[in-house]
Structure formats: C-alpha cells, structure tokens
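With one protein chain held back, the other chains of the complex are shown just where they sit.
Right after this comes chain A.
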C-alpha cells in the first residue's frame, strides 16, 4: 500500500487527532503510573509507619486508623520516634558523621577524578574509548566484590601489613581494617567512576582554542586551568558531586564491611533498626529525616540549574 493510499484510507482528521491524543496519553501514563506507584507512593507509607509504634505483630507496627466499634474511628499518631531521634545523641551523631564522611569522600573523589577526566579528554579521539572503558570497567563489576577486595589488603595479616613488615617499615601490624580510614578508602574507591563520567562529559565540550587563546595572551597553564578549564567544568563538578555525595550519605555496605563496629553511619543505623531490632517505625523515621536532609541540597542545585537556564 503506498503512502498516498494509506492517507486516503485513514479516518477523518478529527477522529485521527482524538486517537492520537489517546495514544499519546497512554504512552505517558505507563511509565508515569509505574513511577508514581513504585517510587512516590512508597514514601507515603514510610511517612505513615514512622508515625506508628512498634508492636509484636505481623507486620510489626500498630495501626494508625482503627474502628473502636461500629461508629467510632480512632486515629493514633505518635511522634515519639521523631522525639527519640532528636533526644538520643546516637542518631544525631550518626547523621552528622555520615554527612562528614560523605563530604570528605566527595572532595577526594573530585581531586582524584579530575586529573583522570582531563587525561582522558587529552587523548586522541580513538584512544578515549579505551581509557573511558578503563574507568567504566569497575562500574560494570560488582561493587560488593570490589569493596570486599579491600578486606584482604587491609586486614591485620593482610597484604599491606605483610608488605610493610617485610620491608622493615613497621614492626607491628597496623590496625587498618574496621577503621574510619578504611571507610574513606572504600567510598572514594567505589564512587570514583560516578565522579569521572560527568567530569569527562563536561570537559569533552571544552574548546581547546579557548586554552590556546589564554596561553597566547600570556596566562601560565595553572592560571588557564583556574580561569578557563575549571569554570567550564562546573556543571560536571556539580553533577559528579551529587552522584557521589547523596548515595554516600546513606551508604550501608562499605561501613558494614570496612568500618569499625562503632563507625556510625545513618544507612547502617537504619539497617540495624530494621533487621536487628525489627523496629520498622524507627527505621521509617530515620529514612524520613534522611530524605529531608538529602532532598534539600538536590532541590537547591536544581533551582540553580533552572535559574541559569532561564538566564541563558
């Protein structure tokens, strides 16, 4: 059937527009509905259960809304979990410690990742795939296994201690595993690819002519770096820092495997409240507060982005 015939055979424009609208809306509705149901709605339940009490039942929390008899409906909300969050110093220090660990790790990711991204951009185009693959490969392999690899290196009879003792640098094995240092090493190590990729994407767009112009005008390489390269990489830096910082705050696996038993990180506190104490309402309250702490910086960045886009 030729296109002309097909056009002639098609229904009237009005009906066609109507069916087009319907089709368009259903294409939007499928992913939209899925995300509303499985991404947004769950937060409502976290909020709801954070206002309940823990109970020896299945599921282990009290009902918020209950029919006392045929005519009386009671609603019981308790803010005791939030009160406990504020009063018990453990939770507060876990939040602060997570923010600190995530912030310092993000800075180190940036310091280590920036030269890698610059280096890849400075390669000829056909070689960039190889170097990008070198950075991507760890991203494609199990994070759990890569974190686990550090246990063998850092433990007291591990490779690093054996090496240092054989080299005569130390006499006694150092305590490296189950320390904060190990947590930093693990987080920077695991999240480095998430920093390099957005940096690479930003630097790739940088026009080398700008740096040549800057050099022609007498700027030393360091000056060019701070006045040309760095400002143009800002979108990549922001994206990379968000991709590292936000998940690192809630990180569970790395502090659980490499951290000390008293390395307080909020992701681990949530996990223990849920799995060890079976206190679902407390775990939910911890999650809600973490969400508020984390959503604020993301919203700020987004607002900034839209503002700069509107200016442009």
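In the analysis below, a contact is a pair of C-beta atoms (placed from the backbone, for glycine too) under 8 Å apart; a residue touches a chain by one contact, two chains touch by 3 or more; residues count from 1.
In this text, contacts and distances are computed from a predicted model.
Asker: For the chain omitted from this view, which of "ABC transporter substrate-binding protein", "GDSL-like lipase/acylhydrolase family protein", "ABC-type spermidine/putrescine transport system permease subunit II" or "Membrane protein" is its UniProt protein name?
Answerer: Per the UniProt record, the undisplayed chain of the complex is "ABC-type spermidine/putrescine transport system permease subunit II".
Asker: May I ask which residue of A:14, A:30, A:73 or A:217 touches the chain that does not appear here?
Answerer: Candidates A:14, A:30, A:73 or A:217; residue touching the omitted chain: A:30.
Asker: Provide the residue numbers of chain A that touch the chain removed from this figure.
Answerer: For chain A, the residues touching the absent chain are 3-4, 6-7, 10, 20, 23-24, 27-28, 30-32, 34-36, 38-43, 45-46, 49, 59, 112-113, 115-116, 118-122, 124-130, 132-138, 140-146, 148-153, 155, 157-159, 161-162, 189, 192-193, 203, 206, 208, 211, 221, 242-243, 246-247, 249-253, 256-257, 267, 270-271, 274-275, 280, 283-284, 287, 290-291, 294, 298, 302.
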